[in-house]
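Left out: one protein chain. Kept in place: all the others.
Let's look at chain A:
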């Protein structure tokens, strides 16, 4: 097991060498104010020995979780030069390439229900709407990748799983492991990535700041003697270079247990993801009343509307749980009047559940993803605020006691996508991040500039109150059933009675007639 810990300090934050002391077997970090990324690389055999789960041989399996915490978003990437700028909507995103050669071949690849079982075991039972990947995951037309999302707000399930199942594997280190796992509760994002080629599971967690505001104070230990692991540490700062695509990083690097002291370093690389200045922000709301057709309104600050360069276009990528959906014909229109009135340019991609009529309970997929290109104000015009609106629709939900149900919709990500130079080799970036759902919809040579979500507080999630059938009170199921049946029966009887009257009169008339005739 290899571990790589990176502390990323803002260049303006003071640094005293005493804050990071390398001893023979450990590195002492003291009140270090910085962002942190932890990355563990674990051979998958090591994990499978504990959790005996058959039918698990995915070609590629990636999990992206983001807390969607407003404060973290504000304290995080915004403003600074950072290789950790990329974002996904708050919640749990899963990407799966089942592998196993041809579809439907049994024995290789992933058993279709195994993924959901694993997700529920690892992340807890809050992972809803996951039955098996054939039914619950969505799949784009262009790739063989399956995608899943669940609006998971916290990593408590994962922390419990790690503390009880994973830490127990190494009894010698159980206590520090459990303590370490708790830190995950404060993480802003977590990535899991597995691919069958390396047979490694890579776990990365990111904290925009140390929890508690006192900075990081911790000891990083060298791996136990005899184990094959490695403990790498970096204390870095990031800077812009003359090339806007590049990020330059400098600072100290070291391997705990091998190096005698931290070595100064300076390197630069082309980065796929970049942050925009702090004042380039967007915020999201659903103006009231939302009714059954909520409109997502994205407000962009003037700075967010400045394209990083001439090749760039502004986009948003929506992650909509099944209860909320877009009409792909409405949004996919080329009618300039419609598009202009919403400040949209074009619907570029839709995957997932887009049925226009189905109620939520009959939808098996988790939901849908939408990539839209957004319009920016004409150059001569520079409004204080620019609103993009996306008309959406709600599905019918199950009845409730109050007559309403509250649903959560994560904020989308908003970014500029720009053409990168042909020679930019972005995978050389040690912090490169792909498989985010949206970045794969662009050409490989594309750079992204994230607009910063700006929320006052709380989470980057909007709540919508959905009117549903009220199941309590006088008008409950029983009354509805009886009332309907009664109406139908009475209505039918009324019409039958009228018809009977018609038959009777024409019958008597006929007999009168025939009597007359026969007389």
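Definition applied: a contact is a pair of C-beta atoms (placed from the backbone, for glycine too) under 8 Å apart; a residue touches a chain by one contact, two chains touch by 3 or more; residues count from 1.
Note that contacts and distances are computed from a predicted model.
Undergrad: Under which of the names "glutaminase", "pyridoxal 5'-phosphate synthase (glutamine hydrolyzing)", "Eukaryotic translation initiation factor 3 subunit K" or "GPI mannosyltransferase 1" is the non-displayed chain listed in UniProt?
TA: Missing chain, UniProt protein name: "GPI mannosyltransferase 1".
Undergrad: Looking at A:267, A:428 or A:475, which makes contact with the chain not pictured?
TA: Missing-chain contact among the listed residues: A:475.
Undergrad: Using the definition of touch stated at the top, determine which of A:341, A:387 or A:421 touches the missing chain.
TA: In the full complex, the listed residue that touches the missing chain is A:341.
Undergrad: Touching the hidden chain in the complete assembly: which of A:16, A:260 or A:357 does that?
TA: The one listed residue touching the chain not shown is A:357.
Undergrad: Applying the definition given at the start, please give the residues of chain A touching the unseen chain.
TA: The list for chain A reads 288-293, 328-329, 335, 337-338, 340-342, 354-357, 359, 361-362, 396-399, 402-404, 465-471, 473-475, 477, 479-481, 483-485, 487-492, 494-496, 498-499, 501-503, 505-506, 509-510, 513-514, 517-518.
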